[in-house]
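Report on the following structure.
Heads up, one of the protein chains got dropped from this complex, but the rest are sitting where they should.
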Amino acid sequence: MHDAATHDDSKGQYFWVWGALLVLTAVEVVLAYRQVFEAVRMLEVLLFLSVIKSALIIGYFMHLKFERALMRWLLVLSVTACFVIMYFFFFPDADRILKLGVK
Amino acid sequence: MATPATVHAHAPQGFIRKYIFSLDHKVIGIQYFFLALTAVFVGMFLSLLMRIHMIWPAYSLPLVGEIKPEQYLSLLTMHGTIMVFFVLTTAPQGGFGNYVLPIQIGAPDMAFPVLNMLSFWTTFVGFVVILAAFFVTGGAPLHGWTGYPPLSALSSAGPGEQLGADLWITSIAIFCVASLMGALNFITTTLDLRAKGMTMMRMPLTVWSWFITAILGLLAFGVLLSAGILLLLDRNLGTSFYVPLVVVNGVVMGHKGGSPLLWQHLFWFFGHPEVYIAILPGMGVASQILSTFSRKPIFGYKAMVYAMLSIGFFGFMVWGHHMFMSGMSPYSAFAFSILTMCIGVPSAIKTFNWLGTMWKGHLRFHTPMLYAIGFVSLFVSGGLSGPFLAQPVLDIQLHDTYFVVGHFHLIMGVAAIFGIFAATHYWFPKMFGRMMNETWGKVHFFITLAGTYAIFMPMHYLGMAGQTRRYSQFTEVAYQTKLIPLQTFMTYAAFITIAAQFIFVINLFWSLFKGPKASDNPWEATTLEWTTTTPPPHDNFGGVTPVVNHGPYEYGVPGAAKDYVMQTDPPMSGAH
Amino acid sequence: MGLALMVLIWLITLISTYFFVAKTWWLPAGAAAAAQWIDGQFALTFVLMGIIFLAAQLGLGYIVWRYREQPTSPPVTYSHGNTKLEVIWTALTLVLFIGLNLMGSRVWASQRFEPAETGAVQVEVTGMQFAWYFRYPGPDGKYGTTNPKLMDPSAGGEAAIGMNMADAAAKDDIVTGTMYVPVNREVDLSLRAVDVIHSFFVPALRFKQDAVPGLNIHMHFKPIVIGEYEIACAELCGLGHYKMHGVVHVVSQEDFDKWLAAREAEKQ
Partner (left out) sequence: MSDAAAVEHGMPGAYEAPLFGAYSKKVGMWLFLASDSLTFGALLVAFSYNRISMQAWPTPFGRDSITNATIMTACLLSSSLTMVLGVFASQRGDRAWTRYWLLATMIFGTAFIVLHGMEWSKLIGEGLTLPGFPKTAGASGEFAAVSQAVPQFPATFFGLTAMHMLHVTIGVIYLGVVAFRKWFLPILGVIYVAGYFLIPADNVFHYGFTRWGSRCWFRR
């Protein structure tokens, strides 16, 4: 099962990552529940935190960090690219509905 | 599951393991092939009924009876869906890709044979489910292959929108799952199971095309799957993802707040990559065959690879060109339009390179070559209407007219189908150990090329004159009644073309049993499938793994003994 | 074989081109201000694509015949292509495509990014299975509200689009089944649909726009030739899609005023 990629097998880092994820989750909950920022800013902050979280999960728990750079980039970039273009083309229309929608 | 290689060497015994639930990619490929063949005949029969109804709306056909407008639309929907999904996504990729890709890269099988079997049988279930839609109350759905809600989301919006529409969506969802499994398998196989020396840049262009097709499928089908699930929820649980507050026939529906455009975005996000999924394998096959029968290396191998890669890449950024008139933000239309035009550039590169490959070659007109040449001709004719449609201002006039129907039939309905024909004639000897009849193949080619042009070229004229598509008859709008003579001509052309397809199947089945035995390399081609026996043994190369020393298209190499150098031939000094 | 194929490809190409060039079936004569621009762009694209079409197909036919394998053929040149050529035609097509595209976008921008001129005639178009209704706001220039609960397609007219007669602004609204617009004045359309997506397509006016349930899409065009033009529904909307048609009457300003007054009078 072990491939050539050399990686640091120390288990410790996984516990750190796990802890960090739990803390981040807690932070998110508190931020959201206390309504620390105003709406849009809040969304940005939460989105930012979630991206960090998923990066940690995918990187460590799913071991993407330990794959070849080529694979890492290809996978991450292609999926991200899909979302980015969806973002740019889907949402302006959703926004139009606010303006053009039948009241 | 990781059985050692020795187990693989002898084939499983017993009918079921050998022919039905076989894990052998070759058997699965053939299964896909026959599934697609069945589907194409269903689809063709539907198009025949459509063409008849358009011209003689009141005519009562034997067995079928009189076709009502809503039944016309059901035929149309099923024709489009079956052709796009169960023919053009199934035969070139699932059929020939499955059969040939592992052999061409020197692998004994696909990376995940069980998954491979599952994806075939899932596709099969999808096909059965979609056919079932004909036989339920209300009949097959009438919302077109694009299934735009609210029409497709409301069971009261028309006959066929009841259980039939649910079955249609379910079938598509099943098909998505099957294609995802297939795509995953193709990519992994290409990445991991290439024989020694088969570097990426030595892969035949067919392998590249299946590989890129699989990548497109992997990224696109998941989106359609989600879209379909949401549509099912809208239909059955009363949610409103796609349906705003609407009133059908005076009855206020329970939905509110959804957006029909959301479906269009999701569908076309899948849909445009899908049309390239349909054509890319055809491009690969054409490249392979043109090079083989011109006895010349492919012109600009690297350019071909990069062109396909960029078609795949841009393919994900142009979906909005189907939505110029949909109420989408007009600013997006700008971006989509430019990106769509950009996709013409790699297509242009490919066309030039095909011509460049034939230039100063020694063209041998075996049947596969004829189809490959036909492919180029049709691809150009169908493709050049693309830049018209890609400009929003022109699309104002042309959207949802027969111009579009002409565009996609030429490039998809015939060019990609010609890819299948070419592949069939080319690989038939390898797959079944016998040659197909050349004379009848050529007769079929000439009738089909002329016939399909006769059906689909006039569609462009109709479209410019304003003939809207998806009309079951043309008697209601005055300016369209003037176009009926041309439509009638097309119907007659369709009769002849469809009749000619029987030449093909009869030739196919006759050759299957009676054709002359084929040698290992009847076309004097260079790629790996021609190095093994005909038909190949269970593990493709009889226990050895080939070693590759040459690029895929080494024809006419100076200093070589023959006019071609097989990929496995020992290295020569001085050549690549 | 090579000869036969060349003849067939050439025949197909020339016959197809003939019908395009002879304009046997062509765009209907344009009757809106934008038609000139659109047709110009169409013609330009058409000439360019036509040249490429002819060049590619005739070239293909020629190559097929010229390079068929013969006993006398010279040995093939062993070549893997020519990068310079490759770059040249990539650049050429790119320039061609982008240039074409940018030229066409001006009309698009003027039609879609800018609102209608002031003083435009207001018409609200409502599509429903399988009819078009047109509403004029009347002297007050305001559309009355509509209510989905009031919609009764079988009654037609005002009832079909669910006009709320309790609303003061609705009192003078006129609902008709045929569209009248004055010539040489912008028409400010609001497009709506009540059940499924329809598409308002008037070939002669070079106008098409989907009417989407839940949206109220504003578009404008300017008819410049008096006449009657047919509307065809261009988005699949159900079993009656093929017969969902209507007529736009482009009339002089006087005739339009007369017509409007007559409808207004009818209503009282």
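Chains here go by letter, A, B and C, matching the order in which they are written, and residues are numbered from 1 within each.
The criterion applied here is as follows: contacts are C-beta pairs under 8 Å (C-beta built on N, C-alpha and C of every residue); 3 or more make two chains touch, one makes a residue touch a chain.
Just so it is clear, the model here is predicted, and its values are computed rather than measured.
Here the chain not displayed is in touch, across the complete complex, with A, B.
The residue touching the chain not shown here, chosen from A:49, A:82 or A:102, is A:82. Even with one chain removed from view, chain B keeps its contact list with that chain: residues 1-8, 107-109, 111-115, 180, 183-185, 187-189, 191-200, 218-219, 221-223, 225-227, 229-230, 233, 236-241, 254-259, 262, 265-266, 269, 545. Residues of chain A that touch the chain left out of view are 1-5, 9, 11, 14-15, 18, 21-22, 25-26, 29, 32-33, 57, 60-62, 64, 67-68, 70-71, 75, 78-79, 82-83, 86-87, 90-91, 93-95, 97-98, 101.
Basically, only the chains that are shown with their structure count from here on.
Mean C-alpha positions place chain A and chain C at a centre distance of 43 Å. Averaged C-alpha coordinates give centres for chain B and chain C that are 29 Å from one another. Between chain A and chain B, the centres computed from C-alpha atoms are 36 Å apart. Shared interface positions of chain C, defined as residues touching 2 or more other chains, are 214-215, 217. In chain A, the residues that touch at least two other chains are 96-97, 100-102.
Listed in rising order, the residues of chain C touching chain A in the complex are 192, 214-218. Listed in rising order, the residues of chain B touching chain C in the complex are 68-70, 73, 142-144, 148, 150-151, 154, 157-159, 243-250, 252, 257-261, 294-303, 325-327, 330-331, 333-334, 337-338, 341-342, 344-345, 348-349, 351-353, 355-356, 358-365, 370, 373, 376-377, 380-381, 384-385, 387-388, 390-394, 396-397, 399-401, 442, 446, 449-450, 453, 457-458, 460-462, 464-466, 468-474, 476-480, 483, 486, 555-558, 563, 576. Taken in their complex, chain C has these residues touching chain B: 1-2, 4-5, 8-9, 12, 16, 19-20, 24-28, 37-38, 41-42, 45-46, 49, 52-53, 56-57, 59-60, 63-64, 67-69, 73, 75-83, 85-86, 89-90, 93-94, 97-98, 100-101, 104-105, 107-109, 112-113, 128-129, 148-149, 151-154, 162, 194-197, 199, 201, 203, 206-210, 212-215, 217, 230, 232-243, 245.
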